[in-house]
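The block underneath contains the structure these notes are about, expressed in structure tokens.
What you see is the complex with one protein chain gone and the rest in place.
Moving on, here comes subunit A:
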Amino acid sequence: MNSVHNAAQAVLEVTGLSVGFAQRGTVLRAVDDISLHIAPGEVLGLVGESGSGKSMTAYSLLGLVEPPGQVSADTFRLCGKEMRAADERAWRQLRGRRIAMIFQDPMMTLNPVLRIDTQMVEAIHAHRRVGRGAALEMAAAALQRVGIADAPARLHAYPHQLSGGMRQRVAIAIALLNAPDLIVADEPTTALDVTIQAQILAEMQALCQASGTALLWITHDLAVVAALADRVCVMYAGRIVEQGPVDQVLAQPAHPYTRGLLDSTPAAAPSQHADNAGATRRLSTIPGLPPALGERPEGCAFRPRCARASAACLQVPALVAVSPGHEVRCFHPLARVSA
């Protein structure tokens, strides 16, 4: 949408970002030298293999990586501030108000022993001086926006009294409370049905358009990425292997891994079996296993699973453009789209 903003205005500008875990004398890189920029109002989708480092990337963007994890970056600017040497105090000034995170697991946001109203009022009071009554009203309105019916009554519930999807939505509502500059959402709608998901995506879009909130949306749901994001980054084994405008990447994937992802989607599989129930139907999968951290192969990490691999792939491929804005990290990309 507004991807024309230049880098100076970017909400987030990070290059050479790595997250490492020291282990037996070596440093294992869960996130390995990635660069990201997001403009105000822009939606960046981040997809990739389970364990490829998406959540670690998200944590590092909010200063939430805990030891023994170590974060390093060449440049790291967030909301106009230099964050490379930021201490916990600097992070706390941004978190919650200017940047917010929706965790993959809602119980990382929610405290199991406190009622929802207590937690939401606390989140509001952390950044605003309003009375308790006004705060409760804001909390109820936020719950309604994420499709929770009977919000005033649900405010009295403890987390365990809500369904899994409701807990997820409460966590989303808390992130929306202060209309931050950047929301990092880690698989926020994984367990939500299509109606509620559409409601939340509508709220997110409205927020991006009205307040210029930028969104980093981590998901494995390619249909959501297709409908919501402006650009998409595909991660594999800690690196970005492909990035570009969503329609291009999904319609003309250049990296063999992206192609494999698209082929594994059950909706895309030709399984219009009318009533052959009981027969074993198999989905197309990418052969082999994703490499464990520490077992990652040399060169292109996708090599052992890739049908196009050659001896050249023993080196690490660089991220190169196949068309303007569409980049791929592969020696034998599937598409040489001309500009």
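Keep this in mind: contacts are C-beta pairs under 8 Å (C-beta built on N, C-alpha and C of every residue); 3 or more make two chains touch, one makes a residue touch a chain; residues count from 1.
Convention: contacts and distances are computed from a predicted model.
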Candidate names "ABC transporter ATP-binding protein", "Chemotaxis protein CheW", "Response regulator" or "Dipeptide transport system permease protein"; UniProt protein name, chain not shown: "ABC transporter ATP-binding protein"
Absent-chain contact - pick from A:Gly41, A:Gly96 or A:Pro290: A:Pro290
Residue of A:Ile34, A:Val47, A:Met120 or A:Met138 touching the missing chain in the full complex: A:Val47
Option touching the unshown chain, where A:Met120, A:Leu182 or A:Leu222 are the choices: A:Leu222
Which residue of A:Gly63, A:Gly147, A:Gly244 or A:Pro333 touches the chain not shown here: A:Gly147
Options A:Gln93, A:Gln205, A:Gln252 or A:Ser323, residue touching the unrepresented chain: A:Gln205
Touch residues of subunit A, complete complex, unshown partner: 47-51, 54-55, 104-105, 107, 147-150, 152-154, 156-158, 161-166, 169, 186-187, 190-199, 201-203, 205-206, 220-224, 226-230, 246-247, 250, 260-262, 264-269, 271, 273-278, 280-286, 289-292, 294-295
